[in-house]
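Below are the structure tokens for one structure; questions will follow.
The other protein chains are all here in position, but one chain of the complex has been omitted.
Here is chain A:
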Amino acid sequence: MNLTRRHVVGSGIAAAALSTMPVRAQSGPVRIAFIDPLSGFMAPVGDGGLKQFQFEAERINAAGGVAGGRKLEIIGLDNKLNPQESIVQLEKAIDQGVRYIAQGNGSSVASALVDAIEKHNARNPRQTVMYLNYAAVDPIFTNDKCSFWHFRFDADADMKLSAMTDYIKGLTDIKKIYIIGQDYSFGKAVADSSVKMLKEKRPDIEIVGNELHPLARVRDFSPYITKMRASGAQAVITGNWGNDMQLLIKASSDAGFNVPYFTFYGGGLGAVGGMGRSAVGLVRQVTEWHSNIPDIGMDDTVRAFKAKHRDLDYYYYRVKVMFDMLAKTMNDTKSVDVREVAMALEGLEMKIETGMASMRKDNHQLIQPLYISTLAENVKFDVDNTGLGFKTDIKIEGAATAMPTTCRMRRPAS
């Protein structure tokens, strides 16, 4: 009897708890689940991203929060860089009532998340989820595989390569280019697009090598450098990141093979630390921002972040843009409802420190200025505490980076 009564009382409490949940969800913090690797080989990258997400959320909260004073809260969920694990974490987040999901590392993970969120939203039109992509740059997510619920705040691989090849177009001395990348979907996409774009823009350039090496397995790149030199290459294009980036440059400068490197992630976490002084003047990167763009009002932010995280640098400017845009739409609509926010976010134009940012309505790709910069000494802000940092070569205005899209977006009926 006792047992039954306790049971009844217990379920009553549970019911009461359940009935208060929606109330809490309407007035409590707006939660964003950050699903990225927080353990294992790529943990430093995921961890650095999470710290910056928290930094931006605190900034927005200190400025008064969103949609009438509500706070933003970041929940870090470890996906171990694994698509299946990411889906598990996504479901966990949705069960907890989280409606905003952020991810960036690995287009393989992004692909699984796009599918899962599309399916979830079709089945649960009253509990839709938004996907904030801050770094997965496979062009497919804003083309054939585009989704209304997915918004990408980083320039995709083709946009970055287009900027890079435009720059190479002007370097008439370069006649022979070597392409080297990691042996997986991203490395292959970079290689294919580089070949195509160079053929259009500089048909006189000969591609003297197109090499894929195993991902995160090569310790000594000297054999590759020997091969590159033998090919007569005058410049190298690479999408490498992490260890593969720094070891490549290190081997190159050790051998005295001093040619310009056009990279995506030459300034990524730990890369400059590993490459060291040898990379000065040679390593170029294409990014939406770097810390040595003078007089745009970012210096205090960079310093504040450094004061908080000694071993990290303020790297993801696009995450700041993402939070600013998100806060603006939530404040303008006075709502945190995913559908309303998504409707307001697409087509949104906003002034940012580097110029103008706009979220394309047709494929949900953010258009923002891009910079090509070179590693240099004597800079105001360094990277990885090395005393080295990046200096701008050229700035490409946002409009010039836009690419045609094959996206046919299916919008929810309004």
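Worth a mention:
Methods note: contacts are C-beta pairs under 8 Å (C-beta built on N, C-alpha and C of every residue); 3 or more make two chains touch, one makes a residue touch a chain; residues count from 1.
We adopt the following convention: contacts and distances are computed from a predicted model.
Per the UniProt record, the absent chain's protein name among "Crispr-associated ramp protein, Cmr4 family", "TetR/AcrR family transcriptional regulator", "Branched-chain amino acid ABC transporter permease" or "Carbon-monoxide dehydrogenase medium subunit" is "Branched-chain amino acid ABC transporter permease". Within the complete assembly, A:255 is the residue of A:174, A:255, A:280 or A:379 that touches the hidden chain.
Screening A:211, A:299, A:340 or A:353 against the full complex identifies A:211 as the residue touching the chain left out.
Contact with the chain that does not appear here is found for just one residue of A:222, A:301 or A:392, A:222. Interface with the hidden chain, as seen from chain A, comprises residues 41, 43-44, 47, 183, 211-214, 216-220, 222-224, 226-227, 229-230, 243, 246-247, 250, 254-257, 269-270, 273-274, 276, 311, 384, 386.
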